[in-house]
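Only one protein chain is missing; all other protein chains are in place.
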Amino acid sequence: MPDKNLPENGSTHFRYFVAAKPNGSPGDGTLEHPSRSIRDAIEGIRARHAGDSPSVRRLNGYDRIDICSVLKGPAAKAETKQRYEFFVDPLGATDLAIGSAQLPWPDLESALEGVAKMDAEGAISLAAGEHLSLSVREVFSATPVDRRKRRHERIAQIALGLVTLSLVVPLVAILSHLIYKAWPVLTPSFLFENPRNQMTAGGVWAPLIGTFYLVFISLIIASPIGVLAGVYLNEYARDNWFTRVVNLAVVNLAGVPSIVHALFGVGAFVMFANMGESVLAASCTLAIMTLPVIITSTREALASVPMNFREACWNMGASRWQTIRTIVLPNSISGILTGVILQVSRAAGETAPILFTGAALYMTIPTKGLRSFFPYSLQDGCMALSYHLHVMMTQVKGASPEAIEAGKSLPLEHLQYGTAVVLIGLVLTVNSFSIGLRMYLRSRKKW
Amino acid sequence: MASVGIQIRDLSVKYGDKPALREVSLDIPPNQIFGIIGPANSGKTTLLKCINRTIDFVTTASVNGSLLVGDQDVRRMRNVYELRRRIGMVFPLPVGLPMSIYDNVAYGPRMAGVRQRGELDVLVERCLRQAALWDEVKDRLTLLGTKLSGGQQQRLTLARALSLEPDVLCLDEFSIAIDPVTTMKIEEVLLELSREMTIVLVTNLVQQARRLAQNVAFFNSSRLVEVGETKQLFTKPREQLTFDYVTGNIG
Partner (left out) sequence: MATITGNLNERPTPARRGTSSLQRLGELAIESLIRLCGYSAILFVFGIFFFVFREGAPMLFGGLDLLKFFTSTDWNPVSKTPSYGILGLLAGTASVTVLSMALAVPLGLGAAVFVSEFCSPKIKEALKIAIEMLAAIPSIVWGFIAYMMLNPLIIWATGAPVGLNVLNASIILALMSVPVIVSVGEDALKAVPDSYREAALALGASRWEIVYRVLFPAAKNGLLAAVLLGIGRAIGETMAVLMATGNANQIPTSPLDRVQTLTATIAAELGEAVQGDDHYRVLFVIGILLFVIAFVVNLSADLIVRGIRGKQNA
């Protein structure tokens, strides 16, 4: 069988051997049994690579066939010197084809004919240790460089895909583990019962309602102020250095650590405004925490409305407010809503800002009747889901095995996981609203 | 609609330190198409902005001189919205507001207090007909204005400008972003409209001014160079600069 080297990347380099022995045995072109003449070698090549049913295969781009004249003796396997180089190029061929790089043969058959003709005319003579090359070029086939690039690209794609997967997999694993561990406790009664027996039994109703209180109150404080402030900054404020400073400050205050918000809440609301640790103080702290982000996302939503809409309206005699009311706000309301909803989920999940401003360890509230929906007053503290999870992790001693046996208490672990699942479920549900709203937005694009 | 002309006396505008208009004095007679030509940055758009006081929105602009529409000095008017309703404006880039075609044309009147559906129906049809757009959109008045082609949006802008029955209609290079067929249609409309309103046509296309305008003013580098009857300005202009511009040697 012919000696096949595979240099780089898939192009094949076929070598066939000739040892000039006009009357020797017909070889098959291998090093051990070389063909006895160039003409025989050509025949062999034709059988292997040309015609309708080549015994090896047809040639593709960047394949090469060498006809090597065998060196006798120990040097037989050495690299032979290239004496002649011919080219086959289907796209480069012209009427006059002589096998050179500029005037290549159009296909292997005519190349073999051409070489045979040259051989018959005695134009080719290969001394021992020399070879004749027939290189095939195809313009649109991949060069070795191309193939290497494509391999690198594939590797990069797989590597980066794995990297991304390494983020998604933990998410899925964490969520499933949480739900699995919390499963025994995830019943509707868990949501609607208060914690009891020193938090070794019961549910999360009081903290859940508390979270709703905090989120709702902080929302009605922060959203109108935030949205209107965003309207002011984007539509009315003149573009001077002061406005630019304000915009910069607002954007960057969104990145303040949550514990600093807690400190602010203590300094401003608990102490200075004398609210004490109360629902009101905690809600105000949450409101200030969400305010910068609501302002920024409102401004972005407003800025996405093109300026020439506003100019068209002004030129028709509409005032600034009329333009905002009829064109700008209606076309940015969905972006504004998305921003507000995201802040809702953030306010529901944050613990630090309410730690010292109003979150209470434990409060008894009714679980039945209308009062169970409105149990807290503004001046007192309240329980909150996020803080409750913290408490469950750090301050609650588990029930004794006897109590669990007796059915009076539940294993601490179940309650902890249950609380975590309720909190994360609440947050992710709110976030899905925002995502859904965004997708709805995109489908209804008006310009 | 009254027949109002525009009288401009010594109007000077500066954006910060850069002069945009230098002591321009000009009379625009009523009920005709008045052309304003000149190369880029010669102050043509600034002049239009002064007429309907949208120059107020440019915070760096300072304006001196007087500009009278009819007999009222626009710079002293308290109700600037009233002024802008009397002056219709069409911009170079077509703007379709993101609402239905009907609402687009009804927008101005609605802001001005017209509420009756019947009135608005009549008004919308009339303006769309005047803008040569009615036949193309009469079956789909609920289509979003932004979904129309460029040429259609420009005619929609024209319809909006006409919806408040302005005394003056200003067009700022209205044809540069639309196809020649639509341009032709709008030009026909303008000729028709000029019988009942004053039209100020700012254009870079010298031939367009020649076709449409009865009088033409030539601006260059924020100065008014020459003003006169179309025929005279184009065949025997008084200034060398004007001659160079209309023959295409400069600009």
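Per-chain residue numbering starts at 1, and chain names A and B are given in the order in which the chains are listed.
The criterion applied here is as follows: a residue touches a chain if its C-beta (ideal position, glycine included) is under 8 Å from a C-beta of that chain, and two chains touch if they have at least 3 such contacts.
Since we're looking at a predicted model, the values are computed, not measured.
Undergrad: From the list A:Ile98, A:Ile220, A:Ala249 or A:Ala406, pick the residue that touches the absent chain.
TA: Of these options, the touching residue for the absent chain is A:Ala249.
Undergrad: For chain A, which residues reach the chain that was dropped from this view?
TA: So the residues of chain A touching the unseen chain are 146, 149-150, 152-153, 155-157, 159-161, 163-164, 166-168, 170-171, 174, 177-178, 224-226, 228-229, 231-233, 236-237, 246, 248-264, 266-268, 271-272, 288, 291-292, 295, 317, 319-322, 345, 348-352, 355-356, 386, 389-390, 393, 413, 416-417, 420, 423-424, 427-428, 431, 435.
By definition in this document, only the chains that are shown with their structure count from here on.
Undergrad: Can you list the chain A residues touching chain B in their complex?
TA: Residues in contact with chain B: 238-239, 308-309, 311-319, 322, 326-327, 331, 446-447.
Undergrad: Can you list the residues on chain B that touch chain A in the complex?
TA: 52, 54, 57, 59, 81-85, 89, 91, 93, 95, 97-98, 107-108, 111-112, 144, 146, 157, 160-161, 163-164
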